[in-house]
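Since the structure comes first, as C-alpha cells, the remarks are kept for the end.
Every protein chain of the complex appears in place save one, which is left out.
Moving on to subunit A:
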Amino acid sequence: MIEIKDIHKTFGENYVLKGISAKFEAGDNNLIIGGSGSGKTTLLKCMVGLHEPDQGSVLYDGRDFTRLNFKERIEIRKEIGMLFQSSALFDSMTVEENIMFPLNMFTDQPRREKLKRVNFCLERVNLEGKNKLYPAELSGGMKKRVGIARAISMQPKYLFVDEPNSGLDPKTSIVIDDLINEITEEYQIVTVVVTHDMNSVMGIGESIIFLYEGQKEWEGSNKEIAHSDNKNLNDFVFASKFTQAAREKL
C-alpha cells in the first residue's frame, strides 16, 4: 500500500498541492483525476521522488520515502515501475535493449535469462517479435506498450502511470487501460494512474481521487461518480453533451 499524508508543493509563487492525503491499495486501479493544472502530475512526481514535497510524507508499505537517503531511495525505486506520458523510451536503444536496460543495471542474470524475461514482457503487452525495432519505428500505442513492458520488467510492487491515453485513439486507449487493469490484478501491485480520460475513469477506476486546484475534492469509485453531488467533479466528468446524456440514462 502507498499512503500519502498532507502533501504540499509550491513552485515559486504557485501553490500547486495544498495538503493532499490518500491511500492507494494493492490490486486496485487507483486513479488520480482532475483538470489541466489541478496538480495531478505534480502529485505523481512527488510520490516517486521526481519532485520533493515541501511538506508531508509518502509511505511505501510504511517506509517514508521523503525521509530516506539516496541509497535507501534507490532500493525503493527498484520496486517501482513507471509509464510516462511520452513513454520516455531511450531513443538510441531498440525495444529489446530498452526493456533489458533495468535488468542489465540491477541483476546478474545471464543474457539468456534476461532475454527470456524481455520476451515474456513483450508477449504480455502483445508485441512479440518487435525486439529489434527502435522507438522511432513504433506507433504511439506501441510505444506505450513497450513502456509498460519496461515498467514491469523488474516485477515492480508499485506501478505509476502518467496519462496513459494521451495522444491515442479510443480503441488503443481501451487496449492500454485493459492491459494496466490485467497487470494490476495479475500481480496484485499498487497501481496509480493519472488521467483525465473519462473512458479510463469509467472503465478501470476502482478507486478514484479527484483533484481541484491542488486539493482533494472528492474520493470514491467509478460506480459512485455518476451519483456524486460535487459540482466541480460533475463539471469535470460530465463536461461534454455526450457524457451528460449518458448520465441521464443512468
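In this text, contacts are C-beta pairs under 8 Å (C-beta built on N, C-alpha and C of every residue); 3 or more make two chains touch, one makes a residue touch a chain; residues count from 1.
Here is the rule we go by: contacts and distances are computed from a predicted model.
> Tell me the UniProt name of the left-out chain, picking from "Heme exporter protein C", "Cytochrome-c oxidase", "MlaE family ABC transporter permease" or "Thiazole synthase".
Of the names offered in "Heme exporter protein C", "Cytochrome-c oxidase", "MlaE family ABC transporter permease" or "Thiazole synthase", the one UniProt assigns to the missing chain is "MlaE family ABC transporter permease".
> Out of A:85, A:109 or A:181, which is the one that touches the chain we can't see?
Answer from the full complex: A:85 touches the omitted chain.
> In the full complex, which residues of subunit A touch the absent chain?
Given the touch definition above, subunit A has residues 48-50, 73-75, 77-78, 80-82, 84-86, 88-91, 101-102, 104-106, 154, 160 touching the missing chain.
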